[in-house]
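Part of the complex only, each chain left as placed.
Per-chain residue numbering starts at 1, and chain names A, B and C are given in the order in which the chains are listed.
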Amino acid sequence: MKFAVLVFPGSNCDIDCYKAVESVLGEPVDYVWHTATDLSPYDCILVPGGFSYGDYLRCGAISRFAPVMNEVAKAAEEGKFVLGICNGFQILTEAGLLPGALRRNMSMKFACRDTVLKVENNQTPFTRDYEAGEEIIIPIAHGEGNYYCDEETLEELRANGQIAFRYKSNPNGSVDDIAGVTNKQGNVLGMMPHPERAVNEILGTVDGKKMFTSIINAWREQHDAANVR
Amino acid sequence: MKAKVYVTIKQSVLDPQGVAVQGALHSLGFNEVESLRIGKYMELELGDVNKEEAEGRVKSMCEKLLANTVVEDYRYELEG
Amino acid sequence: MTQQMSVKEPTAEQIADQQIYKQMGVSDSEFELICGFLGRKPNYTEIGVFSVMWSEHCAYKNSKPLLRKFPVTGPRVLMGPGEGAGIVDIGDNQAVVFKIESHNHPSAVEPFQGAATGVGGIIRDIFSMGARPIATLNSLRFGRLESDRVKYLFEHVVSGIAGYGNCIGIPTVGGEVVFDESYEGNPLVNAMCVGLIDHDKIQRGVAKGIGNPVFYVGPPTGRDGIHGATFASEELTEDSQERKTAVQVGDPFMEKLVMESCLELINSGIVIGIQDMGAAGLTCSSAEMASKAGNGLELYLDQVPQREEGMTAYEMMLSESQERMLFVVEPKDEAQAMEIFERWGVICAKVGKVTDTGRLQLLHHGEIVGDMPVHALVDECPIYNKPSSVPSYYEKNAAVDTTAYNEVTDLGGALKKVLGSPSVASKAWVYEQYDYMVRTNTAVRPGSDAAVVTIDGTRKALAMTTDCSGRFVYLDPEVGGRIAVSEAARNIVCSGAEPLAITDNLNFGSPEKPEIFWQMEKAVDGMAEACRELDTPVIGGNVSLYNENAKGSIYPTPVVGMVGLVHDVDHITTQHFKGEGDILILTGVTKAELGGSEFQQVVHGVTEGRPPQLDLAVEKKLLSGVLEAIQSGLVRSAHDLSDGGLAVALAESCIGGGFGAQVSLHTGEIGEEGLRPDFALFSESQSRILLSATPENADALLSGLKAHGVPAVKIGRVSGLQLHITVDGKEVMSEEVHTLKQVWEDAIPCLMK
């Protein structure tokens, strides 16, 4: 399975995502520049955290026009896995690949600390290795992670099982304690917490590992299924 | 031609920044502030374009980039 | 929108006759000297250039004689003071690069941008050496956390640091925050950056190779920060609020691009010399680069990218617009360099040429607008040996007997008071605003003695800390200086690392005052002695003088930034208790030493007497004994005793680990028989560390320490959820850890609500 880690001007967690794929999965992974126009070699696209374009104007607002984003949309359409973390989540919502938007934290302050997440849907390609309702410790580090969507959208999210993670104790004011959502098809996930920072004992928690193993297991299953067919 | 663009958070959306600033004003004794909304204010120099054209262009800038219409409203004025 | 420009610059005659140079901080005798070097009177641009080059900030004219006392070499030192940052070998062809710098005065005027640009500046110092920045720290001092102004400064300084560090993606992993009346109106904002480099990538700021082109990198130059270096070299006054030109705005996104592109340029191997434009911008970087190569430089000011219209030579030379660099390559490599910056979307322009004239020559609009000998600018600033005299407060304090205070018997109450003092209380409110995890190498986060950052691809890690007790330095600068270095080393050792070297930031009042100059002298003596004794040379630093407010000078605050090497990640140790039943061991000797302590300030409301004594030979034994114990795997937690003494150390270790402790102190064992309980718990005697070990390892640990000549005794064990302490068999404290935790955690957030 081949991973792409997108790099926008101002991406910071590109290296963290890269290291996580390498250390947890040992699968091939490439940095892919924001100007790239072909993502066809990749099976999973990671949109990393950071401050793309300084997060000036709004987080993710400028990056979503990068040439590579057309390819991300295409990949999402094709059913490939797309995972946006933190700034990556913001970019995906700005690009309309995920519903909602992210506002300033209620505290008005950047918040960096461990949070407890509840796995709300373990039927997605990103969460299948977790138990339903499992509580995991994943750090957050953001100033604008306060998820918003209107009532109607929220109902839809609930009905479709698009809410992947909720915070046990809401750190930022997110609607319905939402920490991460998927698209309707379930192959695009955006989340504010950083699973790639939770893959090594020395960093404090390894609860993010299962996100990466989920992805590869989901892919293998698809792949094997395809081979059988 | 000059454009002034105002981007504000929708009435229906809670605006953390507005809430925080209002709270701060109250604690400074400005209790008369019953509500406060914060938005962005942008001034654009557009060079030599006619008003009609500018109208459409600025609208399109707002829709595409300057505002996120999921949570924000915008309006603009053209001058000169 | 045309702006009022400085069209009417005074002529050379007017500058001399009306003594306009004085407004720039140039004295009469210095002006004479400048005229001598030029063989004529300087024009406006030239006097501007001289004034910043000859400011304290750039020339260290009042501090150089003192700085010469520091040991600056050692077997591991690859580069000492003089370049952007010092460099220390850590083996395997790798080295660590670090430096600290102050942004006190800009932060007093505009705390957010002042602090932000302080961080930006120190990061440039690191990557301009060719190093990849891996962490930053910050050392902050404010007035008492009571007035609105102090809260405003605190809040905005912290968010400025967060705003810059988070955006550029370098973790902010540690630091310190102290609140004390003496910093009212003149906060201290010192930022430190640590980077990693391969030996063969080390760069120097040299303009070598006659005829080589000189390039400018970064955003266009504006009129911001003109005379920032001069501004940093004088006292803050009411006017300072008006000196708005001194305010620079940081753009961390731009700096990220400049950093990545410059590192790529350096890795390409074509760079001859590179330097950041820090204080005094284009002036300082060009003059220093020329000086280090013994060459001259021609600058074509028309080619300098400009943000504003009609900028004069004076303005361009003195601007401190941020995120800019200067570098030299050979002509054949020009295109390759340009291509790199184009790809990163960063402006790069050829603005000059290396010459053999030994002069800095400025061309603008087809004219030579400045022509000055480089050596005069860089090396000839007069050095002053300021008069020094012992302040009367120091003499007076000799008579103060701090052991005669009424005995405090409610020690639980006292502990809560000390834990709730903003200087001691949890700094989570601060560091949770910093992304301390980005780059996923942060093994020890803020909240323990020193932060630890791992090095990818190795089993090594770096520990880092900043420390200084201004109160101790005030009461006795020489002892205080020794303590600052020793405390930093203790924090490093407690984290499992071997101390390598220090960088220092000398924050003092006005050197024109003999008592202040005495403080500087003595503090440097103490620090130098400690650095020599502990084998931690000074590889770089920064001097910030004229830190004064209406009431007088700040406490002398020579901040020490230290980095240590963790030889194996298995050695990484934190201060938090790890397990029920673990045995507590206290090293060192506890004496009745309250002078300058947190307890004295918080409970007795004074800072007086003499500070704790510190014997460097004893300290050295302690450090090597504890480090060896940690390295042999005998230690589960280690915490140095500093603010608040033993009581606070115990409380912090309990809180961090989520455990309680049963402690029985026997005064004859930890110090002198019959030591008063309030002294036993709150004295800030030096060279003490609180250790914990499993019951199986405790005796081995004790005997190992004793073999090193380190006094050590068992004082109890980790147990339950209470902190329970007896002294000579009598219960003196029994507190729920969770109550202590609340007091400690809520103090700052409550004050900031």
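One rule holds in what follows: a contact is a pair of C-beta atoms (placed from the backbone, for glycine too) under 8 Å apart; a residue touches a chain by one contact, two chains touch by 3 or more.
Note that the structure is a prediction, hence the values are computed from the model and not measured.
A.B. asks: What are the copy numbers of each protein chain across the entire complex?
C.D. replies: A x1, B x2, C x1
Assume only the chains that are shown with their structure count from here on.
A.B. asks: How many Å are there between the centre of chain A and the centre of chain C, using C-alpha atoms for each centre?
C.D. replies: Result: the chain centres lie 37 Å from each other.
A.B. asks: Any idea how many Å lie between the Cα centroids of chain B and chain C?
C.D. replies: It comes to 41 Å between the two C-alpha centres.
A.B. asks: Under the definition above, what is the set of chain A residues touching chain C in their complex?
C.D. replies: 9-13, 15-16, 19-20, 49-51, 53-56, 109-113, 139, 141, 143, 194, 196-197, 200, 202-204
A.B. asks: Which of the residues in chain B end up touching chain A in this complex?
C.D. replies: Within the complex, chain B contacts chain A at residues 9, 12-17, 19-20, 40, 64-66, 68, 70-71.
A.B. asks: Quick check: in the complex, which residue numbers of chain C touch chain A?
C.D. replies: Listed in rising order, the residues are 159, 162, 166-169, 251-254, 256-257, 344-345, 428, 431-440, 442-443, 445, 454, 456, 569, 572.
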